[in-house]
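One protein chain omitted, others in place.
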Amino acid sequence: MSARALPSTGGIHHLAGRPAIWATLAFLAALALLPFSDPLFHALFPELQRPLYTRASFVDLALSHAALVGVASLVVVSVGIGVGIFVTRPAGRDFAGPVDTLTAVGQTFPPTAVLALAVPVIGYGGAPTVIALIAYGLLPVVSATIAGLNAVPVAPVQAADGIGLSPAGRLLKVELPLAAPVILSGVRTSVILNIGTATIGSTVGALTLGSPIIEGLSGSNPAYVLQGAILVGLFAIATDLWFDELEHALH
Amino acid sequence: MIVLDRLTKHFGATTAVDQLSLTVPTGSICALVGPSGCGKSTTLRLINRLIEPDGGRVLIDGTDTAGLAPVTLRRRIGYVIQSIGLFPHWSIARNISTVPELLGWPEARIEARVDELLDLVGLDPAQYRERRPHELSGGQQQRVGVARALAADPDLLLMDEPFGALDPVTRDGLQAALIDIQARTGKTVVIVTHDIDEAIRLASLIAVLDKGRLIQQGAPRDLLSRPVTPFVEAFVGGPHRGLRLLQVTPVGERTDYGNVTSGEPIAAEATLDVALERMVAGSIDRLPVRDRAGRQGTLSLADVVAREVTGP
Partner (left out) sequence: MTLASDAALAPAVEASLARRKDAEARANPLLVLIVTGMVVALGSLGFVAVAPNRILSGKAVPLWSAVEPGSALLVGALVVALGVAALVRSGPWRDRMTAIVAAALLIACVAAAGHAGSLVAADSGPIARTSLGAAFWIVAAGSAFALADATGRLAPHPLAQAAIAAAVVSLLAALAFSGALSDLSLAREFANRQSVYGAEVVRHMALVGGALAGALPIGGVLGVVALRRPGWRKPLFGTLNLVQTIPSIAIFGLLIGPLSALAGAAPFLRTLGIGGIGAAPAVIALTLYGLLPIARGTFTGLASVPEPVIDAARGMGLDERQILWKVSIPLALPILVAALRVVVVQLTGLTVVAALIGAGGLGSFIFQGLGQTATDLILLGALSAIVLALIADLALRSLGAVLTSGRPS
């Protein structure tokens, strides 16, 4: 998943060439218009008594979903990049092998299983979701940070030493900027994965855009499923496209 | 005999090969030379139809190659490239037997052929048959590349800068091996090179290309002594043209057979550069010469540096 498609470069300054903006607008429009779409869903699903999800407002769901992913991602980015930096320094070199093993093995764990394992420990609600998102989201960030820092060419690092940069200066001014694209792709993988896992978080009691889907599935209400799926799909796509823009800006 | 008849190839707006006509006699080595981008590699790849021409024909022993299936055609033509392109996942023996296997030769015949070819290119079959390409040096790999190209006993061998990536000593050895193999098998060889010394050493016919056009063709000595344009003159020698001319001129041509000098004689078939080297090394200006018939004569320094006789 390292190489992702870039947005079309033609006219980056024009709105037409910026799908991230379009996807965001579509998401916001869906969020704003869905509460008024009762007639539409009545027409689409005539057999349903209540075809519009009203248990919580879609805006609340979106905010809660974004907050879960946002909090988890903040922790993931700071801790994950920190761990990645630590094990690539002389002091942390002893941990590099085991951390590598841990991230490799951990990433084979099904995210839903990790989410489910948090419940016996923490209980139901938003907390186990955030914990699971952090635990699982760390892995791609750590491995991308290690990969990115290890892939920094030797020449600029030696040059940095040669001109007398301190180890910290070398890290901040040379190594991290050069490793940034790889690290960013790890963060992107982590965030997108977490948006998806947070959706499943509704099954353990977290309030997310997945709530209408889960409720629709258990209550045989396909309209709820559709509403949740549209919103969470647009949310994920818009986020992913913003990462595109970010990667583009980085080059 | 290979006949290229007004061959033309365009890549987009550029003309890579432009109305190129050339005849390569059977059993000769023909070198296509020129600066990079002159169309020499494209011309080679037009012969085995790795590239299809936009105009013109290629005739091999009178048969228009356009009438053959490309795959069939290529199996009859040996092909050697600079990067060698051995299949890294196959043993040396299996690499060499690629085309015979495609042609459905019986196993015993293939095995015998592999051993015969390894001998021919100077590699011990017992030692190298089962090795993988990465266990061999670059020079050894290219020897296998040549063996592989000769596997199905093609009459024609195409070589695209075959020795370009090798160090000078290895290259020298492989050039000698190629001259030897060609003399023993009588194959027709078309070789692409940007190295004029290699062309002079190997080829009996050199074709100089520039911007897709054939500028001049002829024996090495013709090109050196009578370049038709300043481009050819610069390409075949520039400041070294005189020295290269010595490499292609036999001693016998400059020998005064009336005059006998004492000492170890040099063969009349040797080239002037060898004679000059001996004069410099021995600080002498005269060498005794003996030709195959036993005639004796003398080569003087003045004869070596004498003006090349031009004109018929």
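We call the chains A and B, going by the order they appear; numbering starts again at 1 in every chain.
Throughout what follows, contacts are C-beta pairs under 8 Å (C-beta built on N, C-alpha and C of every residue); 3 or more make two chains touch, one makes a residue touch a chain.
Just so it is clear, the model here is predicted, and its values are computed rather than measured.
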item: Contact partner of the left-out chain, one of A:52, A:160 or A:225; value: A:225
item: Option from B:81, B:146, B:206 or B:275 whose C-beta touches the chain left out; value: B:81
item: Candidates B:99, B:121 or B:147 - the one touching the absent chain; value: B:99
item: Touch residues of subunit B, complete complex, unshown partner; value: 48, 50, 70-76, 79, 81-89, 98-99, 102, 132, 134, 145, 148-149, 158
item: Positions on subunit A where the hidden chain makes contact; value: 1, 3-6, 8, 94-95, 97-98, 101-102, 105, 107-114, 116-117, 119-121, 124, 192, 195-196, 199-200, 203-204, 210, 213-214, 216-217, 222, 225-226, 228-229, 232-233, 236-237, 240
